[in-house]
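Have a look at this one before I ask anything.
A single protein chain has been omitted from the complex, and every remaining protein chain is retained in its original position.
Should a chain be cited, it is by its letter among A and B, assigned in written order, with residues numbered from 1 in that chain.
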Amino acid sequence: MSKKTISRQRVLQLLDDPEFQLAAAEYPDLYEDEIDAMNDFLRSVTPPVPEHVRAAAPTALKIIGTRQRRIEDPARLTGQALYASDVRLPDMLHVAILRSPYAHASIASIDTAAAEKLPGVRAVLTYKNAPKAVISAGPPVKAVVNQEVHFEGEEVAAVAADDMHTAREAVNLIKVQWKVLPTITDLEAVMAAGAPALIAAGTSNFSVGTPVKRGDFDTAYAASAVKLEGAFTTSTLQHGPLEPHVSVARWEGPDRLVIWASSQYMSSVRSSLASFFAMPRSHVRVSTENVGGGFGSKGGPQRDTYIAAVMAQMTQRPVRVAYDRPGNFKAATHRYAEIMRLKAGLNKDGTLKAYSLASIGDGGAYKAGTSALPPIQRVYEVNDASFQETNVITNRGMSGPMRCVGDPQGTFAQEIFVDELAEKAGMNPYDFRMKNMASVDQDHEDRKWNSFGLPEAAQKGAAAIGWSQKWHKPAGKITGTKAHGIGMALHACGHGSMSLPMTAFVRLDRDGSLDVNNSLTEIGGGQATAAMMIAAETVGVKISDAQPSWNDTGFLPDAGVTAGSRGTISAGSAMRNAALDLKYQIMQVATAGAKPMLAGKPEDVDTGDGFAFLKADPSKKVSLADVANSTGNPMLGRGTHVVPPNTSMSTFAAGFAEVEVDLDTGDVSLLRYVAAADVGKSINQLGVEQQIEGAVSMGIGLALLEEQKYDPQNNYPVNWSWENYAMPTTLDHPKWADFTPIIVEPIDAIGPYGAKGVGEPPASPPGPAIANAIYNAIGVRIHDAPLTRDKVLAAIAQMKR
Amino acid sequence: MNTTKHRTITRRTFLKGAGVTAGAAAAVPIAAACAPAAPGVVPAAIRVAPPAGAPATALVPFTVNGVAFEAAVDPRWTLAEVLRDQLNLTGTKVGCDRGECGSCTVIVDGKAVLSCMTLATEVSGKTVTTVESLAGDGKLSPLQQAFWDAGAAQCGFCTPGMLMSATALLSAKPKPTEDDVRLALSGNLCRCTGYRKIVEGVLAASGQPLKA
Partner (left out) sequence: MKLFEHSNPTSVQEAVKMLSVQNARPIAGGTDLIGVMKDGLLPTDRVVNLKSIPGLDYIKEESGEIRLGALTRIGDIASSSVVAQKAPALAQAALAVASPQVRNMGTLGGNLAQKVRCWYFRDSDRADCYKRNGSYCYAVFGLSDVHAIFDGAACFAVQPSDSATALSALGANIVVAGPEGETVIGVDDFFIGPHVDYLRETILSPEQIITEVRIPASAVGQKSVFLKAAPRRSIDFARTNVAALVIGDPVQTVRLTLGAVAPTPRRATEVEAFLVGKRLTAEVIGQAARLAVNGAQPLASNGYKVQLAQGLVRQALTRLAG
């Protein structure tokens, strides 16, 4: 593919565009040209870390790679941690929201008189008195609340009252006359010629993405000895953070706004709100001390934040907007459902020759990109391939990025399909995968990967689960009504590798302690601890003398979104550079002046345990507090993360599942799961394991349980709470010893101390690994996630018994 | 309890009396007030009024973390709302407000229950224990420490509920099996952890560390 030319002006716009930041973090492959341009720009304006500073990096690691308890935890364990939902301000008003009962409708008339008269009600917001400024220009236009709604559960009106019960009561008093508009429940019918316009007259209901091509698929496919086609689907999924969307807003004068938000991207909340109210960004402060999970759904400000800020302005009182759980199910973003059609051709010896994917993604309401493409392009060697995504708009809740965006869908299809190809080739699925595995970046002139841990992940995972002893012919191990099965899946993606630039500060205070200003919003991933470990190691202080700052735009720079597994790699790399900057300043100050604290050149100095000392004679030392004091000020290190040009970087993961299927009831027990992840270098072992285990958990949900269902007539979501949206419980996971995270560490030269990201990649293999295990158990394929009981029973009914 | 000794104070005056300005940090002083009282000391009940404008029809005497309260409540108020909005004990989280996630789990008379599905007026005379009571003397409780060591918390939002379910389990059964722990926590949803390190933490707290 030819590279897009992107102007400097465009680069500057992108650096400030929160929506782009989120999209690019989550789809690094799709926005590769933009990310490259941004990195190019930043490299051109940021002085590179000088070689002598780079050389100051510690060599013997004391902190990196150890297992550290997280600094984030004590407050969370004692109930003292302040989440946005815990913020209680004097005279604070509570908001209840009226949501649309229809999937597509327009307000013919709305009567709020009775609600306004209810004692305790302070303001009612509808499209009639909402600000003229819009959240997004569309089409369709998205205002704080709209006259026309595009999905069931969309915000229609809001009431601010002295207490929540009054607010809810008032919402029930609002009378709306609706004009119901057409909706289409079938994804492919939305695309049919003559389908009613769902967004706006004259605007297409779908957009066809640019095909990504390698070689000539059609010719290679036609010439293949073995051909296979298959269609696969994945369902709409809920992020399900335990803390719903919640924001508290307080105006401190006419042009000074403070927001507490449950957000993954505090700087985006700031810039979006500043833009909405036409104020300088410096006039908006956003605090996100603790965030009760996001998983992609809390990227930028959602309507809760806008409603809070607008109603706080209307009432001149602090306002709290917390979505209730059904509201969160309906109006927060979702992982998009995909329909994926695959074709592949093999040589007689089982070599993959041709491969294609055409997919259709349910973007939901408003504009939302979908893609199931990226993962398919990396794992296997294939010269002739074609990939294409079509993005459809529907009257369903908005889709958006969710952990490992797009990849759990694409990898679900690919890895089941690859299993089928292996069977066609008469090979063990493991052997087939290893035979066809790509070892280079095929989309960039077969460049070597910067680090490549996939073979090791596959080997270690296979050994841990006992693949060679346990794999058997499909339906080959049935005892009574119990069928045993084993399955695997491989995965590669851009998450946790190439990434947008990032800034960090680190400050040595005059007492020798270190303030680690990791400006990435901490949302549970242990990012603060990882940054603290990197900074302490690099500057040379005891870990007990370092502390991360809480997330607040008041004193932290915009470091982009916590998404795309970029925390450790990007923020960590920026933090390492900031710490190196500081360390070199320490080396300079310690050796400067007529009476230097240490006699020598800066390069003769090293640091450790809170001291600067001469490498040649460590007994000659000075405390970092004395170094800082000698300057009269705290010392500040600044760092930027920039990816070098012509880099090929990727993360890799492998998953292995063992199941037992009950042939009477269709019950699937996940007996064992092994997840091996290539993480470059593990910064905090504990944190890495946490990320692997959590990612797998989400994959288990995708595989077996989770599906946002919509009424086939009216497009209403029917399972809008955890009663019927089955997020897995303790009992739906394997037991402790049967749930194994494996860390694979092929040191990567770009990340901090060799690290890559890990939050997302392990989330993709569980879906297909479990589906393949179910196939291995019963010998009937299921192509549609989740593999719920109804589908498993239908498959069992097809078994030859 | 001798009701004649009760002081009637509103939420705001109580906070001022406790020497803090009301605000986002207001959870701290009440949390301190709710630390377990010294043995034999029965503090006078603290009477808590509902927020301005809310009707109150019942005065509910109950004990929270060893402190006697009389909360003036509207019958609609759930225990979770009284804890969070009247007592400022925001350690108890509300994840779904409909009994499906367990984030709001507290212990009432020794049993783990859902505070979002409990009417405040119905805890009259009962003893409520919340996450704020677990740590004491500047130290984490053994269970909290084990959670910390194991890495059982990630975003931390489900953590208080997990801790309360686990606390109830360990007081009923100090040496639970792994299956006991998995069952006892099966009403507490977590989206971050896959539960593995939570189970590990509870078993470690019971003196039965897991080994791979």
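The definition used in the following text is that a residue touches a chain if its C-beta (ideal position, glycine included) is under 8 Å from a C-beta of that chain, and two chains touch if they have at least 3 such contacts.
Fair warning: this is a prediction, and the values are worked out from it, not measured in the lab.
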Displayed chains contacting the withheld chain: A, B
Hidden partner chain, touching residue among A:Asn172, A:Thr203 or A:Asn633: A:Asn172
Which of B:Val82, B:Val113 or B:Leu170 touches the missing chain? It is B:Val113
Given A:Thr203, A:Thr219 or A:Thr481, the residue that touches the chain left out of view is A:Thr481
In the full complex, which bits of chain B touch the chain not displayed? Write them out. 55, 57-58, 74-76, 78, 97-100, 102, 105, 111-114, 117-119, 121-122, 165, 183-187, 189
If you put the missing chain back, which residues of chain A would it touch? 101, 152, 165, 168-169, 172, 481, 662-667, 705, 709-714, 716, 718-720, 722-724, 726, 728-732, 788-790, 793-794, 796-797
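Note that only the chains that are shown with their structure count from here on.
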CA centroid of chain A to CA centroid of chain B, Å: 32
List of chain B residues in touch with chain A within their complex: 12, 22-28, 31, 50-54, 74, 76-77, 81, 84-85, 88-98, 100-101, 103, 130-132, 134-135, 140, 144, 147-149, 151, 153-160, 163, 178, 181-183, 185-200, 210, 212
Tell me, which parts of chain A touch chain B in their complex? 69-70, 72-83, 85-90, 119-120, 161-166, 239-244, 260, 290-293, 295, 324-325, 523-526, 686-687, 689-690, 693-694, 696-698, 700, 721-723, 727, 729-731, 733, 735-737, 739-740
